[in-house]
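Note that this complex is displayed minus one protein chain, with the remaining chains in position.
For clarity, chains are labelled A, B and C in written order, and residue numbers in each chain start from 1.
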Amino acid sequence: MTMTTQSQTQANPQMQQHMMECIQNCLDCARACEMCAAECIRMDMPGMAECIAACLDCADICLLDARLMSRNSPMHFDTCALCAQICTTCGDICERMAGSHPGQSATMMQECVEACRRCAQSCSAMASMRTAMH
Amino acid sequence: MTMTTQSQTQANPQMQQHMMECIQNCLDCARACEMCAAECIRMDMPGMAECIAACLDCADICLLDARLMSRNSPMHFDTCALCAQICTTCGDICERMAGSHPGQSATMMQECVEACRRCAQSCSAMASMRTAMH
Amino acid sequence: MTMTTQSQTQANPQMQQHMMECIQNCLDCARACEMCAAECIRMDMPGMAECIAACLDCADICLLDARLMSRNSPMHFDTCALCAQICTTCGDICERMAGSHPGQSATMMQECVEACRRCAQSCSAMASMRTAMH
Partner (left out) sequence: MTMTTQSQTQANPQMQQHMMECIQNCLDCARACEMCAAECIRMDMPGMAECIAACLDCADICLLDARLMSRNSPMHFDTCALCAQICTTCGDICERMAGSHPGQSATMMQECVEACRRCAQSCSAMASMRTAMH
C-alpha cells in the first residue's frame, strides 16, 4: 500500500477536482454497464456472452473504485489502474457489439462505449498521479 | 416479487425519466455518504458512531438500488422503499451532526443531508408507482 | 427504522447464533448465484435471460444482507425480508432451468437452487424475529 495520505491529496485542489470528476465518471460508467448488460441479457440470443461478462466486471470495478476514491483510500491509485484496464477492454468489446446490432440496443451499447472511454481516460490519469507525487 | 415487467416500465416514458433521475440521486447519495462516513472516521473522536454507521448502510443500499433500477429489476420497487427509509434516517442523523460540528466537516455533513433528502424523495416516489401501475 | 439496538441482539446468544448461520447462508447463496449466472452467460443461448437476471439480483441482495447483518445494522430485518423474497423467486426459476438442461450446467443450477432455499429459510426466520422481540 502506498504511503499517500488523505492530507497529501487534499493539499492539492487540482487533484481533488480531478478526483471528483473521476468518481462521477466511474458512477456513470457503472450505470451504463449495468444498463448495457441488462439489455444484452434481455435480448436472450447467442453472441452476447463476452459483452455481458465484460459489463458485469466493469460495473463492479467502477463502483469499488468510486467508493475508494470517495473515501480517499490509499488503495485508490491501484483501483484506478485496474478500472482503466477493464474500462478499456469493455469499451472495445461493446463497440464491436454496437456495430453488429440494430436500433435501441445499439444506442445503449454505444452509450456504454462512451462511458467506458471517459472512465478509462480519467482513471488512467488518476493512476499516473501516484508517480507524479513522488 | 411483483409482476411488473421491463416492458411495462419502458412503455411509460415519464416513468423512465423518473427512474433515470432516481438512479442519479442514489449514486449521488452513495458518494455523499461515503465521503461523510470517511470524514467522520478521520475525525477520530467520540460521538460519531451513529453517523458513520448510518452513512455506511445508506451508501450500500443506495448503490444496490441504483444497480437494480439500471437493470429494470422487478425488485426495484422494494429496494426503492428500503432506500427511502434509510435515506430519511441517515439525513436526520447527519443533520444533527452538522449542527454540532464546525467548518469543513459540517459542510460535508450538510452536503450528505441534502443528498439523502433528494434521494429519499425520489425513491419514495418510485416506490409509490408500483401501486399506481395496478 | 426499527429501534432494535446492537445490545438487544447481543443480549440473546441464540439469536446471535442464528445470525452467524444466516450470514454464512447469504454468502454461500451469493457465490452460488454468481456461479450459476456466469455459467448461464457462458452457455450463450436463448432461454437463459430470466435465470441470469434473477441470479444477479439475488447475489447483490444476499451480499448486502450479509454486510448489514455483520454490522448488526438496525436495517437487517428489512434486508432479510427482501433477501428471503428474492431467494425464493430465484430458487424457483433456477429449478425450472435445471430440469431442462443436461450435465454440468444442471449441477451448477441445482446447487444454486439448494443455496437459495437454505438462504430463504434462514432469512425468513431472521426477519420474523423482529416481531418476536417486541
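In the analysis below, a residue touches a chain if its C-beta (ideal position, glycine included) is under 8 Å from a C-beta of that chain, and two chains touch if they have at least 3 such contacts.
Just so it is clear, the model here is predicted, and its values are computed rather than measured.
Only one of the listed residues, C:Met15, C:Ala38 or C:Ala125, touches the absent chain: C:Ala38. Taking the complete complex into account, A:Asp57 is the one of A:Asp44, A:Asp57 or A:Glu114 that touches the chain left out.
Annotation for chain B: contacts to the undisplayed chain at residues 38, 41-49, 52-53, 56. One chain of the complex is left out; on chain A, the residues touching it are 1, 53, 56-57, 60-61, 64, 67-68, 71, 73, 75, 78-79, 82, 85-86, 89.
Mapped onto chain C, the footprint of the missing chain covers residues 6, 23, 27, 30-31, 34-35, 37-38, 42, 59, 63, 66-67, 70-72.
Assume only the chains that are shown with their structure count from here on.
Closest chain to the protein centre (all Cα atoms averaged), using per-chain Cα means: B.
Both chain A and chain C derive from one sequence, and where they touch, over half of the residue numbers involved are common to the two copies. Taking each chain's centre as the mean of its C-alpha atoms, the one that lies farthest from the centre of chain A is C.
Chain B is reached from chain A by a rotation of 180°, derived from superposing Cα atoms (nearest 5). Mean C-alpha position of chain B lies 22 Å from that of chain C. Residue positions 38, 42 of chain A each touch two or more of the other chains.
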